[in-house]
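Below is one structure; the comments refer to it alone.
Every protein chain of the complex appears in place save one, which is left out.
Let's look at chain A:
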């Protein structure tokens, strides 16, 4: 299991260090001579051991000149797992054959928990909250085993204002422990709202890789359904969407409905759910039922590859005029209902490293050559469906002796559209709370679709 957890700043200074297992230090004592930099602190054995593991990571990973070649590093039979958030490094250390996927999942979760408590993960925030972080680490990792790490539960007894243990009644205490260890660890009982309300966001990111000739090399949508629930009690929810398998199953009875809804249903390649969803029920009946956590959470993730609506088509034309000049023309076409508006459109056209000057002409939006990014960035605020726009540029090149050809990175695109490119539709979200006095009709529900570009690239 996880032997220790360290947090470093970008210089490699330790901000947090928590050791769970003795073994991660053991062999380091012998090698301590290597790390003379930590000399002043080597006063005492336990500390020395830990410092050596800490230093090994700093020397070999953070201070390593080259790019990180692997998120898992093995130094002298000790394995280091790391993730980076802005310029903060989180590293988990172990000497055993641990479940690697679990360690990374835990590190991500740790980031989520910290973010839920104090916002952005930055050096300042970590230093400001180091007592809290130690407290959290004590709670969510015991002897290297991850424990309940749902912020909803944690916040009931680990708070920034110090513990209210003195004021807790016995009932409150047992309520906390039963929630932390219980089946529904993500929701506490006794939540009350005057207005029962829920928000559903279908957030999709559409990914595309297209050849210069307009052939789709790969395209997929990875989507998330994010729910914000403000519901009283322990509501039982049921979520329905236009999943092909469900629609076809229901359609067996009424033939005409099949033909009608057949087109609208979508084939989902795969989906994963928040731990509140009853997976065995989904497996047997393909129904999505759950008791939601309070507030915001990600209900499901899914992926589709069939019948994707590609909101934009990029048509590139690059011509080399002699050795010192390039002519680039890029056309973008919007491919959705004319009544809808796409926003935040940005096309990024890479330019060679030896570019000396660029002239750009575009009919719509603004385009700029950004030398520091080696790209022409063309921005359009809004664009309706079924429209077309074009940019042309002349790129002057410095003559070079460099034999290496310019790699021609793909043209990438960013945008946001108010529909789901996968075609997913929310059919219903029913709420049942038998104990309290409100019904499904009383709940105010909001649904919103946002399609964003993921990696949306066209080779040129």
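By definition in this document, a residue touches a chain if its C-beta (ideal position, glycine included) is under 8 Å from a C-beta of that chain, and two chains touch if they have at least 3 such contacts; residues count from 1.
Operating definition for what follows: contacts and distances are computed from a predicted model.
A.B. asks: What name does the UniProt record list for the absent chain among "26S proteasome non-ATPase regulatory subunit 4 homolog", "Leucine-rich PPR motif-containing protein, mitochondrial-like", "T-complex protein 1 subunit epsilon" or "AP complex subunit beta"?
C.D. replies: "AP complex subunit beta"
A.B. asks: Touching the left-out chain: which of A:185, A:235 or A:451?
C.D. replies: A:185
A.B. asks: Where the complex has a chain not shown, which of A:67, A:339, A:372 or A:437 is the residue touching it?
C.D. replies: A:67
A.B. asks: Considering the complete complex, identify which of A:279, A:321, A:398 or A:447 is in touch with the unshown chain.
C.D. replies: Touches the omitted chain: A:279.
A.B. asks: Among A:10, A:127 or A:249, which one is in touch with the chain left out?
C.D. replies: A:127
A.B. asks: Which chain A residues touch the hidden chain?
C.D. replies: 1, 13-17, 19-23, 27, 38, 41, 43-47, 51, 54, 67-72, 74, 77, 79, 81-83, 94-102, 104-108, 124, 127-131, 134-135, 138, 142-143, 145-150, 157, 162-163, 165-166, 168, 170, 173-174, 176-178, 180-183, 185, 209, 211, 217-218, 220, 222, 269-275, 278-280, 282-283, 298, 300-301, 303, 403-405, 407-410, 412, 455, 457, 459
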